[in-house]
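Here the complex is missing one protein chain, while the rest keep their positions.
Letters A, B and C mark the chains as written, and numbering starts fresh at 1 in each.
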Amino acid sequence: MAPVLKSHKIGVLTPKRCIDLNCDVGESYGAYTIGNDDVLLKLASSVNIACGFHGGDAAVMRRTVELAVANNVAIGAHPGLPDLAGFGRRVMQVSAQEVYDMTLYQIAALEGFVLVAGGVMKHVKPHGALYNMLAPNETLSRGFVRAVADFDKSLTVVGLAGSIFLKTALDAGLKVAHEAFADRSYQADGSLTPRTNKGAIVSSAGEAAVQAVRIAVEKRVFSMSGAELSINAQTICLHGDSPHSAKYARAVVRSLKAAGVEIRALV
Amino acid sequence: MAPVLKSHKIGVLTPKRCIDLNCDVGESYGAYTIGNDDVLLKLASSVNIACGFHGGDAAVMRRTVELAVANNVAIGAHPGLPDLAGFGRRVMQVSAQEVYDMTLYQIAALEGFVLVAGGVMKHVKPHGALYNMLAPNETLSRGFVRAVADFDKSLTVVGLAGSIFLKTALDAGLKVAHEAFADRSYQADGSLTPRTNKGAIVSSAGEAAVQAVRIAVEKRVFSMSGAELSINAQTICLHGDSPHSAKYARAVVRSLKAAGVEIRALV
Amino acid sequence: MAPVLKSHKIGVLTPKRCIDLNCDVGESYGAYTIGNDDVLLKLASSVNIACGFHGGDAAVMRRTVELAVANNVAIGAHPGLPDLAGFGRRVMQVSAQEVYDMTLYQIAALEGFVLVAGGVMKHVKPHGALYNMLAPNETLSRGFVRAVADFDKSLTVVGLAGSIFLKTALDAGLKVAHEAFADRSYQADGSLTPRTNKGAIVSSAGEAAVQAVRIAVEKRVFSMSGAELSINAQTICLHGDSPHSAKYARAVVRSLKAAGVEIRALV
Partner (left out) sequence: MAPVLKSHKIGVLTPKRCIDLNCDVGESYGAYTIGNDDVLLKLASSVNIACGFHGGDAAVMRRTVELAVANNVAIGAHPGLPDLAGFGRRVMQVSAQEVYDMTLYQIAALEGFVLVAGGVMKHVKPHGALYNMLAPNETLSRGFVRAVADFDKSLTVVGLAGSIFLKTALDAGLKVAHEAFADRSYQADGSLTPRTNKGAIVSSAGEAAVQAVRIAVEKRVFSMSGAELSINAQTICLHGDSPHSAKYARAVVRSLKAAGVEIRALV
């Protein structure tokens, strides 16, 4: 074992648990404000910044990147489908090439603002319907992954824990982070309950906090039917666009800390 | 005379005249095709590629950049106003900060495709109404110039010959290229005749060719009223979206070559 | 005459003052919520409903029209410039024909929802930058007015009190309503202080209420410099998209009623 690694462990009886807490931010658009970015940027260790297709405009991107740098949180791109009216949450039938093109465009556009703000882009996470479309679909995933790899091989790809999407990214030589959700309910097959279904959103901040600790410490989550799912996540997502997102985020942070879990950005 | 300049001239009896020929390309959008990119990419020494706001989408940008690299022409970004329906040709009342944001976003987005295609972005030229708004306006020009300088100080700014816009770019330490038009008519004050006016477009390919040679060799141009304007341009623009653009471009290239002018990208 | 109506008038020496109170509503878009429509629809006698260009989407339009019908307020169309990112507040250089086309399109689209909801469209009021562009400009005004007249000659045109815009509408045989603002400050020439200037928005709900009463009862308003402007308005606007719009609206309604002014839709 390399000395530098060894030194980390010396004297550690129970190695400290840590997890990344990521939030979607920068989704406002023109006169339209959405989310609780101010609060979330103080609680999260990583943020996913919208790139203008499903939300976010150039001014919002610039200001959000500046805030992320000022708050010292890890910056990621959050590319979505070209559907502002649907907030990127309506599945669209796109080809792998279209996914490649829209992903590369959005990552690169955000990188402009990150560069100017003196920050560093660390990860990329697909948004909304694109996230769900990619999870089980290797063909589409290859389009996305190729765009990330072509642009910057050092970027980490964030996606649904255990998904084909992340396997595809790994196979392409990219770093990946398996993501779990504190505020979304799971189905028996490990997928998220669709937003259009009842019970898609975990019903209270307290429950979200319990689910976050279960994910970080016990590495499991319960599906809506009560089945236990094993999950190995390096990052937990808290959504930013609900009116209660700040309350949920605070409860999750408090509970994770109480459980001895350190909130720390992905490396 | 500085030795470094003198050495360029040693033994040169008649120094070879050269000029850059730039074309706007990549302005198609989805199912909509516009321009004669295939022809123009073979004739021009530089191309200005639309970045998705007034024209161009991510797929068009990718393909256009690939064609530019394959044709070995210098690549530039061609940011425009966010007005697809108006093709970026309708003046919009925007602030210098809005100009900064939209310019940085578009340059950076294109850079993603240039990077992946193994090309190098060389210059930036504002499109349509933005071009005309910037020319005489120092405040707005500062927004644009700051975006270019923040993103990449080595980029050349292309704009209306003799404009406040180019002066602002120079003052910011950027390289500039003064641009003249072979296919547009001039007014007595050196500005372009607005497209909505009669006679805005030079009426034949032959006349455009004559005007190009006059610009490159005689460094002058005639206004619509017949007044002679002195002009010192390093690049001549040929528009790409008219049905006759290919014919005009061919005539200009032929005449410039016949006049002993070398068509060469900006350095 | 029905006794119940007669009783209203008995003993009235000075005829009861009345004024219309209009609000901009239906400006939300997709996942983006803006304004306080629920409150405003209960306070206003007329509403101007966004038509999808500067704000509002088809779903928002349908729901807003249904709410307007349910609240028994007069319905008007609120067409704007095609600039969602700028919320229709950035001046765009458009021709009279373009104004005609965008106005007719938007009025007609809204009419579909009004028809289906069993309501009646009563008036049309331009939004944001379009409102300000039309006020002093007869050429552009003719484009707008012609669209309204061609679509439905019985519609009332609402615009800046005393403007060339309203004169153009009158000349075209349309009914007009002169509009004054309770929550915006005036300049010495009777125009509104631009939103980008300090003091554009009246600084408190109390002041807005005072200004409303002054307009309705005294038929005058003070400019920012203190000069008294005479104004003859049939309708007062309260904006809906500020966070304080509900508070302002309540204060205005309370004060108008206290001053004996009846709030009543235009006829």
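Simple rule for what comes next: contacts are C-beta pairs under 8 Å (C-beta built on N, C-alpha and C of every residue); 3 or more make two chains touch, one makes a residue touch a chain.
All values derive from a computational prediction rather than experimental measurement.
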Visible chains that the absent chain touches, using the contact criterion stated earlier: A, B, C
Hidden-chain contact residue, picked from the options C:A109, C:I164 or C:A259: C:A109
Residue touching the undisplayed chain, where the options are C:A58, C:L170 or C:A258: C:A58
Where the unshown chain meets subunit A, residue by residue: 82-83, 85-86, 90-95, 129, 196
Contacts of subunit C with the absent chain, listed as residue ranges: 52, 57-59, 61-62, 97-98, 101-102, 104-113, 115-116, 150-151
Hidden partner chain, residues of subunit B it touches: 29-34, 55, 57, 84-87, 89, 241
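Throughout what follows, only the chains that are shown with their structure count from here on.
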Copy pair subunit A, subunit C: interface residue numbering same or different (half cut): same
Geometric centre distance via CA averages, subunit C-subunit A, whole Å: 43
Separation of subunit A from subunit B, taking each centre as the mean of its C-alpha atoms, in whole Å: 41
Subunit A residues counted as touching two or more neighbouring chains: 57
